[in-house]
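Notes for the one structure printed next.
Removed: one protein chain of the complex. Kept in place: all other protein chains.
Residue numbering begins at 1 within each chain, and the chains themselves are lettered A and B in the order written.
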Amino acid sequence: MIKLIKISKSFNSQKVLDELDLNIDPEKITVIIGQSGGGKSVLLKHIIGLIRPDSGQIIIDKIDITNLNDKKLNEVRKKFGMLFQDAALFDSMTVGENVAFPLNEHTRLSRKEINKIVNEKLNLVGLENVIHKMPSELSGGMRKRVGLARAIALDPKIVLFDEPTTGLDPIMRESVDELIVATQKRTKATFVIISHDIESTFTIAHKVAMLYQGKIVAVGTPDEIRSSNNSFVKRFIRDLRI
Amino acid sequence: MGIGGFSLSNLSIEAKVGVFVIIGMIILGYMSMRLGKLGFKMDQGFEVKVYFDSASGLEEDVSVEIAGVEVGRVSKILLEDGKALVILRIDSNVKLRKDVKALIKSRGILGDKYVVLIQGSPAAPLIEPNGRIISTTTATDLESLMNVLGDVAKDISRLTQSFANVMGGEKGEASLRSIIDSMKAVAETLNRTVQENNKGLVKIITNLSEFSATINEISSKINKGEGSIGKLINEEDTVKRLNGTLASLKEITEKINRGEGSLGKLINEEETVENINSTLTSINDYMQKQESFRTYLDYRGEYLFDSEEVKSYLTLRIQPREDKYYLLQIVDDPSGVESETDITTTTNGVTTTEHIEKNEKNKIKFSAQIAKRYYDLGLRGGIFESTGGFAFDYYLFKDRLTLSLEAFDFDSDSNAHLKFKADFTPFKHLYITSGFDDFISDKGNESFFIGAGINFLDDDLKTLLSNLPF
Partner (left out) sequence: MIRFLEFAGRPLVFFIEECGRIMLLLLSTISWMFRPPFRFRVIFKQMEFVGVNSVGVVLITGAFTGMVLALQTYHGFKMFGGESLVGSTLALAMTRELGPVFTALMVTGRVGSAMAAELGTMKVTEQIDALNTMSVNPIQYLVMPRIIAAILMLPVLTIISDFVGIVGGYFVGVNLLKINSGIFIAKIIDIVDLDDIFNGLIKAAFFGLILSLVGCYKGIYTIGGAEGVGRATTQSVVLSSILIFISDYFLTAVMF
């Protein structure tokens, strides 16, 4: 589904990604874990074409997006939904308008049909009666849910998550994790999550990829990673737990 | 910003903006009408001409008044035969008589000029439109009057002052008296001198008379051939000799003409003439061939609005005849070429092969075409951007504007690449271009473009190259 081949990227001569290779399987939840500031967000932005690599190739759904122009890239991006760290809701719009935004932009549906989809998606993320509220009136967890509703509004094949559980209390964290798993089951989309939260990673991931010093150092199911005898992986997990 | 918010709050955004813009337009319209220069006045009035010696300070569009009432405006100020021709536009309800008088007056302390008409007698016939007002005066304006008056006053004061210096006081009186006394003495002396020298004067006059008689005599002698100068001029021998010289000159030229002597032979030989003639013909032929055989080097860049990138073309055009040319082109295409490749990757010991659509950026493509022209229509065929294709060119306005339609890349799995462009050449060597590239693309490549190009003829290139410092 998503294939990264020998991706390198430097900012101001500091190497953030170093010939990184990664294969992401379709219709699965893949979690990329790594330390804060370890280039996880940069990696995610490469996948959706917000940042172009210095070298290497990015292949999304059999299309090489490395050198695509903006117009064609926009076509590819319609396969994506993305949930940002702080949800990135448009604060000049109501919750309903936020979820309807991609539908208004990229479909020719009537207002009625759009309203129907908006309600459906909000129900899916467990939110009701907030459709006319402004994002500023919502709690952090609710904003994430709205963000997810917006991300899946166009039924994308791939949904990207930037640190979905950061900044939430443990109870909210658990409910967001449950929501991600449930949503993935419903939509059958490919979920790519970046996180430094080792606990929730092991609960939700089908596959875990470890990012360390610009490279993917280990890939496997949560069980494989957990029971790994590799001392490096062990230390990595211990470090993240702290 | 509470103002405007109370009752407008229920209006839609579009309505609010609309109301706002309309209010602005109304204010603008009102102000324009009050300033009166746009005016809805349909009355164009009629024009009359006036000649002034000077229209100094008069401006177009200043008012024309009768008895202090504005009846029109100055519509034009021209120069005709050293006089100022002022054309007045007069409202059509105003009647001007033939003996109307026109003058330029100035108003106020700043002296703005305007035109005043003074109506003549009611009995006189009317002036027709585009007629002429004959009677004019240029009123002296305040400023120049003041200037002249000032100068006059200065002169007078200087004069009186010197008078006062000379005449004032006893000293002055005494000197005046002595002046008069000495003048008297001078007059007396003069009188005496004339009387005493009477005889001498008579003698001088007699001498002069004799001298002129002598000159007379000399000139008549020359005429008759007497004396040395006379002889030289009048001698028959001199004339004969001169004649002889001229005759021998004539002889030489005749000899050359007849082909005698070496120079004559060279010039008169038939062969020589033929040789020269044929040489000239061949030079001519060569020049002609060179003239129709031209090589152009051309660079053009097209900015594609959709991909925000520049597509560049470097073209060599070889044109052996006016109506035919060959074209070789290198194209740098930023949208690149799409290719499909198989990528094989090995992860965790499992080898997978995937079929990938790939986009190679900045791919260089080649074109090679043959073109033929029939009157204003050109046909092109051959290789277009590394695929087969053809094109039509239509030449307009002495080839300054070229409209082209190109069709190529007839791949079975996607739409053909169609391109429409218009090239306009405002200056030699430089042209601008605009059009629509790949407008039936099914891959999202369609894009409007604008661009520019530069081209050189081989001669221009030669000049350019020979001027390079190596």
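In the analysis below, a residue touches a chain if its C-beta (ideal position, glycine included) is under 8 Å from a C-beta of that chain, and two chains touch if they have at least 3 such contacts.
Just so it is clear, the structure is predicted and the values come from calculations on it, not from any experiment.
Participant: Of the residues B:Phe20, B:Phe366 or B:Phe420, I need the one that contacts the missing chain.
Facilitator: Touching the chain that is not displayed is residue B:Phe20.
Participant: For the chain not shown, which residue from A:Glu105, A:Glu128 or A:Asp169 touches it across the whole complex?
Facilitator: If we include the chain that is not displayed, A:Glu105 is the one touching it.
Participant: May I ask which residue of A:Ile5, A:Leu22, A:Leu43 or A:Met82 touches the chain that does not appear here?
Facilitator: A:Met82
Participant: Mind pulling the chain A residues that touch the left-out chain?
Facilitator: Residues touching the hidden chain, for chain A, are 45, 48, 50, 70, 74-75, 77-78, 80-82, 84-86, 88-92, 101-102, 105-106, 160.
Participant: Which chain B residues would touch the chain omitted from the figure, given the whole complex?
Facilitator: These residues of chain B touch the chain that is not shown: 1-4, 8, 13-14, 16-17, 20-21, 23-24, 27-28, 30-32, 34-38, 305-306, 308, 448.
The rule is simple: only the chains that are shown with their structure count from here on.
Participant: State, to the nearest whole Å, the distance from the C-alpha centre of chain A to the C-alpha centre of chain B.
Facilitator: Those two chain centres are 67 Å apart.
Participant: Going by the contact rule set out above, which residues of chain B touch chain A in the complex?
Facilitator: Those residues of chain B that touch chain A are 306-309, 334-336, 343, 345, 347-348, 354-361, 443-444.
Participant: Along chain A, where are the residues that touch chain B in the complex?
Facilitator: 3, 5, 21, 23, 59, 62-64, 66-72, 75, 219
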